[in-house]
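Here's the structure, in structure tokens; my notes come after.
Every protein chain but one is kept in place in this view of the complex.
The chains carry the letters A, B and C, assigned in the order they are written, with residues numbered from 1 in each.
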Amino acid sequence: MPTILGQNQYGKAENRVVRITRNGRTHHIKDLNVSVSLSGDLADVHYSGSNTHVLPTDSTKNTVYAFAKEHGIESAEQFGIQLARHFVTSQEPIHRARIRIEEYAWERIELPEGTDGGIGTDEGAGTDEGAGTDGRAAAGGRAGTGGGVADPPRHSFVRTGQETRVSQITFDGESWEVVSGLTDLTVLNSTNSEFWGYTKDRYTTLREAYDRILATEVSARWRYHWSSDAERTPDWDESYARAKEHILRAFAETYSLSLQQTLYQMGSSVIENRGEIDEIRFSLPNKHHFLVDLEPFGLKNDNEVYFAADRPYGLIEATVLRDGAEPRIPADLTRL
Amino acid sequence: MPTILGQNQYGKAENRVVRITRNGRTHHIKDLNVSVSLSGDLADVHYSGSNTHVLPTDSTKNTVYAFAKEHGIESAEQFGIQLARHFVTSQEPIHRARIRIEEYAWERIELPEGTDGGIGTDEGAGTDEGAGTDGRAAAGGRAGTGGGVADPPRHSFVRTGQETRVSQITFDGESWEVVSGLTDLTVLNSTNSEFWGYTKDRYTTLREAYDRILATEVSARWRYHWSSDAERTPDWDESYARAKEHILRAFAETYSLSLQQTLYQMGSSVIENRGEIDEIRFSLPNKHHFLVDLEPFGLKNDNEVYFAADRPYGLIEATVLRDGAEPRIPADLTRL
Amino acid sequence: MPTILGQNQYGKAENRVVRITRNGRTHHIKDLNVSVSLSGDLADVHYSGSNTHVLPTDSTKNTVYAFAKEHGIESAEQFGIQLARHFVTSQEPIHRARIRIEEYAWERIELPEGTDGGIGTDEGAGTDEGAGTDGRAAAGGRAGTGGGVADPPRHSFVRTGQETRVSQITFDGESWEVVSGLTDLTVLNSTNSEFWGYTKDRYTTLREAYDRILATEVSARWRYHWSSDAERTPDWDESYARAKEHILRAFAETYSLSLQQTLYQMGSSVIENRGEIDEIRFSLPNKHHFLVDLEPFGLKNDNEVYFAADRPYGLIEATVLRDGAEPRIPADLTRL
Partner (left out) sequence: MPTILGQNQYGKAENRVVRITRNGRTHHIKDLNVSVSLSGDLADVHYSGSNTHVLPTDSTKNTVYAFAKEHGIESAEQFGIQLARHFVTSQEPIHRARIRIEEYAWERIELPEGTDGGIGTDEGAGTDEGAGTDGRAAAGGRAGTGGGVADPPRHSFVRTGQETRVSQITFDGESWEVVSGLTDLTVLNSTNSEFWGYTKDRYTTLREAYDRILATEVSARWRYHWSSDAERTPDWDESYARAKEHILRAFAETYSLSLQQTLYQMGSSVIENRGEIDEIRFSLPNKHHFLVDLEPFGLKNDNEVYFAADRPYGLIEATVLRDGAEPRIPADLTRL
């Protein structure tokens, strides 16, 4: 046969699971988008359509929801590890599982005491009528929880959009690979960025810049050293928080002569300070902010007014590694 | 002629203007997306293509950038008022200007003192070489600003994505209409929401719910009472902040028997507490979180595991008005 | 009470329904996205949360699917009329129903006879094994339908993306309003477009153009004259096809001095030729194609190389009416 099957994988993508944990009146929320991808002894289903070795993608979806109940969701990484282990160890034909997770952040709605009269001026007029039917909702309308209540409910959340946390957990039955990261973290320095001294060829018209805006939408993926059940896992949430902090700090504190330099500072800061991380890769679009030429209008633009451009954009991508570590994050970062 | 021209308008949409204000080493940023729409004595350009009365959309774009320099951007509303007034008063054929503005929020990158060794363990190796060319960047690499610096630079920002602030300013040469609002404010209550007692017809299969998740992505537009140059304008930024706070508070504090009830509580809270606002309209998609049936797996789902659905979704829309106010916000909220 | 409820509506949005009709081995497909919005005697649910008058949005969703079976889908407009009539006539508190429909187009996969050896060179190796389990799929793998089969199956479709057809049907128990249209129809003329003779103000820097590209993404909505059950309905599909054809023809054949002029030609062509249509509104972004300045590279750009810009863009909007018709399409076109 002249054609053969190469690398293949399958599973259910984008299972949106929300897990609520109730600790008395204080609730906690985890909001994930989980994608399962399995590979193994699956040639037959491609060649002949025989599904003998195929666990339906629908079952992998059900597993995500059942595991959210059975094991809870401590962190995206921990949840992914449980899922990956399950598929590889429970399904003989499955030799490798890759779990990708996006996590959406929520923060509690915490409001100051009413200031402009507060809702205390609203006496709940008209909100009680609907409740009488069966007494279930005698409180109808807004709860009468004033500021002095000892144990106010804490079950209200607002989604924060600063960045999306991502993770990919891969297990082949023996060793683990965990790559975590973030996307859509948009940052801007309004000064301390220059760009000059570059190569000039026939097609170069760009003028050198000695004080420009530097802005980017950080997409980063870092690979953990942890790869064996024999080792202790990192504290995934703490590690995420600190890696993000190092990235922000290096962005803010680097006096930049090029976005590549800023990238390297962000990466080396993570590698140097977080021993549990061996490798990090960034994809940094240069979100150009062009100084608008106001001279035709008799105005001088003293680094005040910029046009924020969409396309095209410079795209800077690189990996920073711990010396001796093997580079394994692929050149193209994908969303999940 | 059997056909005639009806309502028409034109202008440059989505001018992305970023304004940096430097107060010593402390910078401030305003990031807007401004759309200009003009109407007036413009029949000829439609009937014959004569551009005699047409100020090019390119000129309206230039005006946005020039005004950002000449007048600064105090608030989106104030900036829109200046633009609208300019077009109507300076262009004889233009009788009405409508300025729409989206505002993207940035917050300062504020980092705790280094904890895991900080970047102080990074001695800036290799970051100085690039600077020698002309001495402009002798500091090359990260700035040597330790924690003890008296006046650290404050020019680093991270974009926050909680919601997008929007505004629409309309001027016809005499009176003003300002409609402001927000989009994409995603909120969730993990309890205190019921839905029962509804009409049941031949096509009703829904089961009543006595403890469900209530989540929505708030899109709100409120119209200010202010309409004349003779009156004092509201404090736009303060008004925005307080309106948003009332919306969040009412969402969190309402024990909800229907999303309509929650909507009305949010709206009436704004109208009752903010005298400068006459009317508010909401478009609230019911972001369904369905309790997953785990019984087939021998598990009980005690309001713990939910499937967050995309489509279809309930869509609840309504206006809440100050008694006596004229409803003028259109039924369909548009993005800008 | 100082606040009152204004215009309100609710329903299930974006019900994705696909209807297959089998005519022997020839299948037909209708693919719609249906949004239901109901209004009427619904104050109570807002004021108190009483759902007594509320038919759940879930029931409106079920109705869409049940009606696809019971009545079929002859056209989006006809389907919407059936739904709107149902809600208003069967639910006493519902006084008005608005149905919005997006329709996605599919065309049959029609392939030429195999040319480069065809798949006939593939002998279906290995495709039969999977079928044996219960004999249901003895044909396993590709069907052995050679070119000479008398009645080849016709059940394969490819989605065409040229434009999306939209419709909005509103019924208040007495009269009807049907507004149909299209979105995302992207068209371009590479010549026969000029722009000059415009107003020049202090902020004008644009140079006049005597041969430019004119490109836009047509969004159009037209309102039918039909409003009463006493009149015969138009042939909705024929009317749609012809209106689109008139728009394309007028775009192609107009020598344009401004996008406004082209808009008016498109609109008047529809109104003059289609007696069933009283009013049409367009929203036309001017998709700028800027001539790239190649002089710095010693090259002359003789209207050959363009930069296709994203933002900002000119936005031209206008209504064209049959003389005497009342303008009722709102200024802001919304997607559905």
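Assume contacts are C-beta pairs under 8 Å (C-beta built on N, C-alpha and C of every residue); 3 or more make two chains touch, one makes a residue touch a chain.
Worth saying up front: this structure is predicted, and the values here are computed from it rather than measured.
Shown as candidates are A:157, A:176 or A:195; the residue that touches the absent chain is A:195.
Note on the undisplayed chain: of the listed residues A:57, A:78 or A:303, the one touching it is A:57. For the chain left out of this panel, the touching residue among B:48, B:233 or B:334 is B:48. Where subunit A meets the omitted chain, the residues involved are 1-16, 35, 37, 42, 45-63, 66, 90-91, 93, 195-201, 203-206, 256-258, 260-261, 263-264, 267-268, 271-272, 279, 281, 285-286, 311-323, 327, 330-332, 334. Against the chain not shown here, subunit B presents residues 1, 44-45, 47-51, 125-131, 133, 137, 140-141, 202-203, 205, 296-297, 310-311.
Of the residues in subunit C, those that touch the hidden partner chain are 16-22, 27, 29, 31, 62, 65-66, 68-70, 106, 109, 111-112, 114-119, 121-122, 127, 130-131, 133, 136-137, 139-143, 145, 153, 155-162, 184-192, 194, 196-197, 210, 213, 242, 245-246, 248-255, 257, 261, 265, 268-269, 272-274, 289, 292, 294, 296-297, 299, 301, 303-310.
The working rule: only the chains that are shown with their structure count from here on.
Because subunit A and subunit C share one sequence, their contact can be compared position by position; here over half of the interface residue numbers appear on both sides. The distance from the centre of subunit A to the centre of subunit B, each centre being the mean of the chain's C-alpha atoms, comes to 23 Å. Between the Cα centres of subunit A and subunit C there is a gap of 35 Å.
Residue positions 127, 130-131, 133, 137, 140-141, 296-297, 310 of subunit A each touch two or more of the other chains.
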